[in-house]
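Every protein chain except one is present and positioned as in the full complex.
For chain A:
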Amino acid sequence: MEKSATFNNRLLPYLLLAPQLVITFVFFYWPASQAVLQSFKREDAFGLTSEFVGLENYQALFAQPEYYKAIWTTVVFSTLVALLSLSIALMFATQADKNLKAAPAFKTFLIWPYAVAPAIAGVLWIFMFHPSLGTLARPLRVLGFDWNPLLNGNHAMTLVVMAAVWKQISYNFLFFLAGLQSIPRSVLEASAIDGAGPLRRFWTIVFPLLSPTTFFLLVVNVVYVFFDTFGIIDAVTGGGPAGATTTMVYKVYADGRLGGDLGGSAAQSVVLMVIVIALTAVQFRYVERKVQY
């Protein structure tokens, strides 16, 4: 929709846009283009000279077994977090959607983890499951389970997944609840009269009508797991043990800061950019078309 009534002024619109455009160019386009440039260059150890090396950084990157490991870790981590947080949130949302007297109170109590910083969520979970002082680690040991997320890679992954899911449930819950509340009651009542039980109604009516929400959430969740979980991973495991929880984003940070390999780090950034742009493009394609599955 375009407005037909507008102001005529030559200079003013540019002045109004200026603050945002300046900030966007300085802090977005300039660094983003530098990242791309840097990924084709190699700097000496002191950062004094740099030479153009073409795709060498990318070749070096894809020759690293650690990079494939980071990709795999990212895939496992995002799949687990997205599936678990979506299904748990959907379960809570379907319950909160029933006409309960206390539903608003439940809603309030379920959405606040959205406001907890990922790093703080990580700190809470490492405290609960810390091998020597964790309140929940003790029962695990009593049961004969040798729980140690500081040494065992699978345990570390379990812990960051739990923290990330805990943090993300509230967000998914909100969107699912909004989606559920937009489904017309009359459709559900009609099928109930036709004798469809609650489960059947859920799978044949509710779930298909929720699919645009689910799809949207899936994309948003994957992007969340990619980027926002940095704080969780850094606070809980620092990418360890032995790289077991080093995701692609964490590796960009670790290689650039600790390894000092700016070209390699930039190449990784560019790979990530391509992935995120692809994901966003997919999302817009579907959201724009407003596909009803």
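The rule is simple: contacts are C-beta pairs under 8 Å (C-beta built on N, C-alpha and C of every residue); 3 or more make two chains touch, one makes a residue touch a chain; residues count from 1.
The rule is short, and it goes like this: contacts and distances are computed from a predicted model.
Asks: Given the choices "Acetoin:2,6-dichlorophenolindophenol oxidoreductase subunit alpha", "Extracellular solute-binding protein", "Band 7 domain-containing protein" or "sn-glycerol-3-phosphate transport system permease protein UgpE", state the protein name listed in UniProt for the chain not shown.
Replies: This omitted chain is identified in its UniProt record as "sn-glycerol-3-phosphate transport system permease protein UgpE".
Asks: Among A:N8, A:T49 or A:S186, which one touches the chain that has been omitted from the display?
Replies: A:N8
Asks: Which of these touches the unseen chain: A:A60, A:V123 or A:L150?
Replies: Of the listed residues, the one touching the omitted chain is A:V123.
Asks: Take the complete complex as the reference. Which residues in chain A touch the chain that isn't displayed?
Replies: Residues of chain A in contact with the hidden chain: 1, 3-10, 12-14, 16-17, 19-21, 23-24, 26-32, 34-35, 38, 88, 91-92, 95-96, 98, 100, 102, 106, 108-121, 123-128, 132-135, 137-138, 166, 169-170, 174-175, 178, 188-189, 192-193, 197-198, 216, 220, 223, 226-227, 230-231, 234-235, 249, 252-253, 256-257, 262, 265-266, 269, 272-273, 276-277, 280, 287.
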